[in-house]
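Only one protein chain is missing from this complex, and each of the others stays in its spot.
When the chains are written out, they are named A, B, C, D and E in that same order, and each has its own residue count from 1.
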Amino acid sequence: MLLENLAFPEVEAYLKEKNVILIPVGSVEQHSPYGLIGTDFIAAECIARETGKRMGIMVAPTLAYGISPHHMAFSGSATLMPETLILVVGDIVKSFLSHGFRRIFFINGHGGNVNSIETGLQRLKADNYPGIFGMISWYDYPEMVDIGRELFDGKEGSHATPSEVAVTRCLRPKEFGTKATIELEIEKPEHHWPLSAEEMRQFFPDGRMGSAPWLATESKGKMVIERSVDALEKKLRKIIAMPLADSSKVQK
Amino acid sequence: MLLENLAFPEVEAYLKEKNVILIPVGSVEQHSPYGLIGTDFIAAECIARETGKRMGIMVAPTLAYGISPHHMAFSGSATLMPETLILVVGDIVKSFLSHGFRRIFFINGHGGNVNSIETGLQRLKADNYPGIFGMISWYDYPEMVDIGRELFDGKEGSHATPSEVAVTRCLRPKEFGTKATIELEIEKPEHHWPLSAEEMRQFFPDGRMGSAPWLATESKGKMVIERSVDALEKKLRKIIAMPLADSSKVQK
Amino acid sequence: MLLENLAFPEVEAYLKEKNVILIPVGSVEQHSPYGLIGTDFIAAECIARETGKRMGIMVAPTLAYGISPHHMAFSGSATLMPETLILVVGDIVKSFLSHGFRRIFFINGHGGNVNSIETGLQRLKADNYPGIFGMISWYDYPEMVDIGRELFDGKEGSHATPSEVAVTRCLRPKEFGTKATIELEIEKPEHHWPLSAEEMRQFFPDGRMGSAPWLATESKGKMVIERSVDALEKKLRKIIAMPLADSSKVQK
Amino acid sequence: MLLENLAFPEVEAYLKEKNVILIPVGSVEQHSPYGLIGTDFIAAECIARETGKRMGIMVAPTLAYGISPHHMAFSGSATLMPETLILVVGDIVKSFLSHGFRRIFFINGHGGNVNSIETGLQRLKADNYPGIFGMISWYDYPEMVDIGRELFDGKEGSHATPSEVAVTRCLRPKEFGTKATIELEIEKPEHHWPLSAEEMRQFFPDGRMGSAPWLATESKGKMVIERSVDALEKKLRKIIAMPLADSSKVQK
Amino acid sequence: MLLENLAFPEVEAYLKEKNVILIPVGSVEQHSPYGLIGTDFIAAECIARETGKRMGIMVAPTLAYGISPHHMAFSGSATLMPETLILVVGDIVKSFLSHGFRRIFFINGHGGNVNSIETGLQRLKADNYPGIFGMISWYDYPEMVDIGRELFDGKEGSHATPSEVAVTRCLRPKEFGTKATIELEIEKPEHHWPLSAEEMRQFFPDGRMGSAPWLATESKGKMVIERSVDALEKKLRKIIAMPLADSSKVQK
Partner (left out) sequence: MLLENLAFPEVEAYLKEKNVILIPVGSVEQHSPYGLIGTDFIAAECIARETGKRMGIMVAPTLAYGISPHHMAFSGSATLMPETLILVVGDIVKSFLSHGFRRIFFINGHGGNVNSIETGLQRLKADNYPGIFGMISWYDYPEMVDIGRELFDGKEGSHATPSEVAVTRCLRPKEFGTKATIELEIEKPEHHWPLSAEEMRQFFPDGRMGSAPWLATESKGKMVIERSVDALEKKLRKIIAMPLADSSKVQK
């Protein structure tokens, strides 16, 4: 049920039954010498598509690029500016609304995107666009809180985490032959967010933030994916069950 | 230590000792028939100034207007668009940076502002501006979590809360003679954020969101202020003690 | 009749009788070693509120920050960029229009704001927003022309003027204990407006522009306020009496 | 000395001697049934070029389109939005600055442009661009104040004025064969600026604003041009004689 | 039939018969030591006006300034930024649409403008503005392809071409007394478009791009104009004959 593989009459048919669509969004940014530059969008895409398959809901093409200015001192990272992503979010939601979608969710794989996506959604509501718009980060449900402790010995950290590295390792195992494997000290320098690119590299010289990505394995990745899909399905079912506002009742 | 009451040589003198400045930011939006339209900026200003006085740090003039599109179906509310507040935040931080301030904190009184202010700060870091930039909502420290239960019988809700109404009642008691006092049912309709103005009024017809503002009293307001100032001071002292990044050490 | 102290049903009630609102706007900029950084918004706020009280019309929260790029070489000044203030003006006027306000006036305390505010108002009319929108600078009525000669020996100048310093001295006398008092030469170097921050500091090294702020006294400040409120009331009564355009009569 | 007729080595040669350039700017808007839609740019171009010829200073190509939203209910009017003209002004001034021009003047023919052009110039100074930037409206010198009384019986009004119609009549006499000639009542309805397109047409149904354009003659047009060129020359000579700021002296 | 010479009732009368308007657009940029800085707008204006005269269709005032960042290392060039021209195009098309024009054509004289003008037109269609919007470069019809070979010995090149220099030489012969005449080598360095200003000057040090502008003569200019007007007329007649879309038939 990927939008990209349909023809327009198939979308018309879907819209007679449902009005939900998921849009995976990630980033193109370094994930330390242990992880892939595409980690965030690869993970978000996988979890959105897996959930879409289970629930019979449509998944739109992935937004690979996100907000990563703080990673720009590491080669290969690419960033949109916040004002750009705000526009992208607005353009895409307005596009899907015009066809009749009314429950539109960005399935997010990168913390740096949160403010911009939510600002974009808030902006649409300021123009009174109808429907339920949401952003859900796949790693950020209550059900995911304990995963670092359970699977990774409390060494989850906050960037290049063993969870996300495990997910991509499970999905693209062959790519990890050339990646770092050595175990290092885990440092947690005091710092205040947001950081500039220069500050990020100074505080976190190898791109990890308090994490132990060497603990990531394919099998743990499979467990992370499953747990996240379960949690996302549960969360989506709850939101999708909410009624849409009925503008005829507005009392002004 | 209000910036507005100084002359420029006094600011120069301050900057020889310190580089911290607090900027209160609120909103101009309905707070139900029980509360003041200025609630958010009045509270943020009070708590920022009280904290500034205790800590001997400078407080800039207040930004009264914030992001309130969802309140626009209630008379008297005024909203900036997110792109506007993002620019305002950028202009003001760049202004203070140019004089040598390096620890710049928005003391926020309104949840709707969070994404825009944080996007504004993230944007500055994308241009590599140096220093520590933060946004702290006065009601959102760990220390404040239990206040609803302790003081307001668990009926804090999320808009026109008894906490914020109590703060303003403590500060401007005379203004409450004309406000509602009747006790109502507390409803918590299911809804998904963000809401448009029309949706907000439909779900929350009198502008409260699950709150019991009639429980607000002057004396409880005094307690809320004190607890918040304590918590803000503690939080600021911790952040101010963090070292600034040393750009000469960046390894790229 | 301050908007910030009302609840939304009180605004609804007001709008059944009247459709006027005043919005004070100032700046956060140096006013020489003799005057307060907040001079412009403190004065505009006072005069708007005093006039609102006399006339029974509503006054919105103050916009403290304005367009002050030319003062940025003096510590403590903060400036919005013109495009930012244009957006702020548009957002706020559109907000008040949506509730039914139709006579909306910015009461201005800073010459640098004039072009941006008027551009913002012109922009709204380009989108055919209905109503009377105005910007009135409190020091710029015919009635105020002679005040420099009468009260300040012709040494009014054009920045850090004795008039505005007297107004703030009257309002916040305690803040002047730490300000300069020495009498200086009054220089009027030839210059062409607009100036950059660097040029401003070069031409006017202590931030005054041809003025004698040491002549400001509390009692003269009281006289300036009274005269300005008289003049503003007269001007507003005249404009408010003008009929609104009747769009049903447009002949296109 | 029109820039458009030079090759780049000729501009290089000019810049070894002088750094002044004039840029005519007008509007494309109705001027009642008595006047030309191009009135404002035709007049500004003539007066700028005449002055340039006399003073041996360069004149850039004319900006025909300006800010005319209030005239859009009259066929043939075309308007830029203020944000567009602000960008145009910035782009052009930055272009000429890059070659070494340092005294750059917009010679303006339309009141509606004033705020946007001045905002554009103020914006450049906020970025510390060096040089003297000015906007001079050809009809707005002290020397021009009495011309309405002297030549047109006090019936100058404020749009489609006999002065500007006379200027274009002098320059393009053949175009006036098809224009209105009848004498009408001069009405001066009370109104508050700015007006929307609809309001403008309602208050001023034939596009004149308090003026008697039927009084315009070729010979009076010649007198208006001469007087304006005299005044502009005088004003420019004064400004051009002002020294440029010396950034090495800035004291911050 | 120049819009600038009409009064609004004459435009109303025209619109009862026709809905076509031509808008000449050029650039202000160096054309080597052999050609005029105004070449592009002078040529576009001439060909648009000549075609308008023949076909009885209206011609709007000329947009002299275009997109010339790559010429900025040559004195006298002035450039708009692409975002500026996109806005200008949008503002002007929307203006003419509001009066009832429905076939609106930019007659273009500069290759650098093409992307921005077409982006501006595409943007209008994204907002569903009705009508036929086009951009036609006067030198870019099939009929013009062979002109370089026929008239200029295959030495047309791509900037400061003998065609465009001939057109301006025909129109403003007196301006060529001070221009270069010497015959040079024609070099065609490999390069990839777009170039920056610095790269342009490095690759093409005298501002020509593979052209022999010394071959331009007045009589050849006359031939170029005639051929281009013929071709433009033919092209316009074909487009003008196309029916406008009938929005009542849209099937969605």
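We adopt the following convention: a contact is a pair of C-beta atoms (placed from the backbone, for glycine too) under 8 Å apart; a residue touches a chain by one contact, two chains touch by 3 or more.
Model, not experiment: these values are computed from the prediction.
Visitor: For the unseen chain, which displayed partners does it touch in the full complex?
Guide: A, E
Visitor: Going by the contact rule already stated, which one of E:S98, E:T119 or E:S158 would touch the omitted chain in the full complex?
Guide: Residue touching the absent chain, from the options given: E:T119.
Visitor: Tell me which stretches of subunit A touch the chain missing from the display.
Guide: Touching the missing chain: residues 2-12, 15, 28, 30-38, 41-42, 60-65, 72, 74-81, 83-84, 87-88, 91-92, 95-96, 98-100, 172, 175, 178-180, 207.
Visitor: Please output the residues of subunit E touching the missing chain, sorted low to high.
Guide: 67, 69-70, 73, 79, 81-83, 86, 112, 115-116, 118-119, 121-123, 125-126, 128-130, 132-134, 190-192, 194-199, 201-203, 205, 239, 242-243, 245-247, 249-252
One rule holds in what follows: only the chains that are shown with their structure count from here on.
Visitor: Enumerate, in label order, the chains that touch subunit C and subunit D alike.
Guide: none
Visitor: Is the number of contacting C-beta pairs greater for B-C or for A-B?
Guide: By number of C-beta pairs in contact, B-C is the larger.
Visitor: Any idea which chain sits dead centre by C-alpha averages?
Guide: Chain nearest the centroid of all protein C-alpha atoms: C.
Visitor: Taking the mean of the C-alpha atoms as each chain's centre, how many Å separate subunit A from subunit B?
Guide: Averaging C-alpha atoms per chain gives centres 29 Å apart.
Visitor: Quick one: subunit A and subunit C, Cα centre-to-centre, how many Å?
Guide: Going by mean C-alpha positions, subunit A sits 47 Å from subunit C.
Visitor: Which residues belonging to subunit A are in contact with no fewer than two other chains?
Guide: none
Visitor: Which pairs of chains touch one another in this structure?
Guide: A-B, B-C, C-D, D-E
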